[in-house]
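A quick write-up on the structure given underneath.
Yeah, one chain of the complex is gone here, protein chain that is, but the others are all in their spots.
And now, chain A:
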Amino acid sequence: MTGSADQRSELKPMSGLQRRQTREFIEGLASESRPYWDMVEIGDELARELHITPELVILYADGVEDFNCWYEGWRMNSWRVEGESPFGGAIVPPLLVSHFVLSVQFDATRPFSIGSIHTFHDSRILAPIPVGATVRIATRAVDKFEKRGRRYVRHECDVTDVNDGTQYFQEIRDILSL
C-alpha cells in the first residue's frame, strides 16, 4: 500500500463539488475535536438507551457484508418482518452493541474526539438480543495509563434490556488517545 495521489483518488473518486463538501464536513469535525485523554476522568460514568430497530441492524450488517438471515427483521419488499433465528424472531449480530459503546463513551454532549483509536476489547456475549429491543448501554472509565509512550483510556461497559433488565453483554475496551 502506497500513498500516492493517484492511488488515493482511485480509492475515493470525487468531483470538485464533492471535494468541497467533504472538506467543509471535515473542517466542521476538526474544529470541535479535543483529545479524548483530556475529556475523560477515571470514574466517569455515562449511559444511553438505544432502540435497536430492524433498519439499524441492517445498516450495521450490510457495512460488514454479513448477510446471515437471522439478523433480518427488515427485508426489501416486505419491510418489517418478525424474522427467524434459533431463538424465534430475528436477533442482533453478536458484536453490534460493542460498536455502539463508543458513542456512549464519547459523551454526546461534548466535542467529538477524532484522534482516538480503539485498540482492544474483551467482550462477553451473555444472551441473544431480539431485534426491536431497547437496551441501556452503560460505560465507566476505569483506568488511564501510558504504555510505550502512548496514552490509553480503559472502559467497562454493561448492556441490559430497558424493559426486563436482561443482561445481554459486558465489555472491557481500550481507547488510544492521540
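Some notes on this structure:
Note that a contact is a pair of C-beta atoms (placed from the backbone, for glycine too) under 8 Å apart; a residue touches a chain by one contact, two chains touch by 3 or more; residues count from 1.
The criterion applied here is as follows: contacts and distances are computed from a predicted model.
Its UniProt record calls the unshown chain "Fatty acid synthase subunit beta", which is the correct pick from "2Fe-2S iron-sulfur cluster protein", "Fatty acid synthase subunit beta", "Carbohydrate ABC transporter permease" or "Response regulator". Contact with the undisplayed chain is limited, among A:16, A:43 or A:86, to A:86.
Annotation: of A:54, A:83 or A:128, A:128 touches the absent chain (contact as defined above). Listed here are the chain A residues that touch the chain not shown: 1-3, 7-9, 11-12, 22, 25-26, 29, 56, 59-60, 62-66, 68, 85-87, 91, 93-95, 98-99, 112, 114-128.
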